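The structure follows.
One protein chain is absent from this view; the other protein chains keep their places.
What follows is chain A.
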Amino acid sequence: MYAPQILIEAALNGLMTGAVYALIALGLTLVYGVLHIINFAHGALLTVAMFAVWGAFALFRVDPYLAMLGIVPLMFGAGYALQRFVIGPASHGSDNNVLLVTLGLSIVLENALLALFRSDTRALDSDAALQVVELGPLLLSTPRLIGFAASLAVTALLWLLLNRTDTGRAIRAVAREKLGARLVGIEVDHVYAVTFGLGCACLAVAACLLMPTYYVNPRSGAAFVLVAFTIVVLGGMGSITGALVGGLIIGVVESFSGLLLGDSLGQIGIFLIFILVLLVRPTGLFGARA
C-alpha cells in the first residue's frame, strides 16, 4: 500500500487540478444550459486563450495571473461577438446548424493556430512552476494552489452573477422560457451572446491558471475539453453546481488512477466514470430529469 502522505497529496493534487477542470466545464455547461447547444469550439477557444497567455509572456513578459485582467475581457468580447454576429446568424434558429457552425469554427481556429505556430509545444520559460508551499509534511505546488483558489472564487462569482443580478436572472429565464423573457423586454440574442461570452471568459481564466504549469500546442484545448465533457455529463448537463462537484471528483479520480496505473493510463479512470454515469444515472448528479 501507499503511505498516507502520498495518498493525501494525490487527493489534494486531484482537487487542485479538478477545480481548473471545473472552470472549463463551467463554460461548457453554461452554454449548454442556456443556448441548448454543445459548443464544439470550446476546446479550440481554450487553446486560443492559452496561446494568448503564452504570447503575452513571451513577447512582453506579462505575468500570467496579471494577464487575466486583459485576456478575460478580450475573450468575453470575442465570445460575445462570435455568438452575436457569427454563430447566431449562421444558425437560422436550427440547433443542428449551430453544432455544425461551432464544429467549423473549431476547425478554422485550430488550423489558423497550426499555420501560425506549427505543431510545436510551448511553455512559459519561467521557474514559477517549481515553487511549492509547505503544508506540514506536505508539499503543494504554488501555481496549482493558486489555480484551485482562483477557480473556486470564479465559480462563486459566476453563481452570484447568475442568482443576484438582473443579467444573471435574465440568463436563467431565457434558458427555460424565451417568449416570456421577450415579453418582459429581455433581448434574447443579447443574453445568448453574454452567455457565450461568459463561457469564453471562464476559458480565459482557466488558461491563465493552467499556463504556469502546463504547455500549449494547437491541440491542447481538445484534451481538456474531453475531460470537461465527462465532468458535464457526471455533474448534469447545464448544472453549475454539477460542474464544480463533477470537476473536483474527476480531478481526484484522475490523480488516483494516475497513482495506481501510471501517468499514461491515468485518464482511464475518467472514462470509466463517464460510461458508468451514462449507464446508471444519465441525468448526472445534479441534472434535471427530462
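The rule we apply is simple: a residue touches a chain if its C-beta (ideal position, glycine included) is under 8 Å from a C-beta of that chain, and two chains touch if they have at least 3 such contacts; residues count from 1.
In this text, contacts and distances are computed from a predicted model.
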item: Among "RNA polymerase sigma-70 factor, ECF subfamily", "Nitrite reductase (NAD(P)H) large subunit", "ABC transporter ATP-binding protein" or "Acetyl-coenzyme A carboxylase carboxyl transferase subunit alpha", UniProt-listed name of the chain not shown; value: "ABC transporter ATP-binding protein"
item: Options A:I186, A:A206, A:A228 or A:V245, residue touching the unrepresented chain; value: A:I186
item: Touching residues (missing chain, whole complex) on chain A; value: 166, 169-170, 172-173, 175-177, 179-187
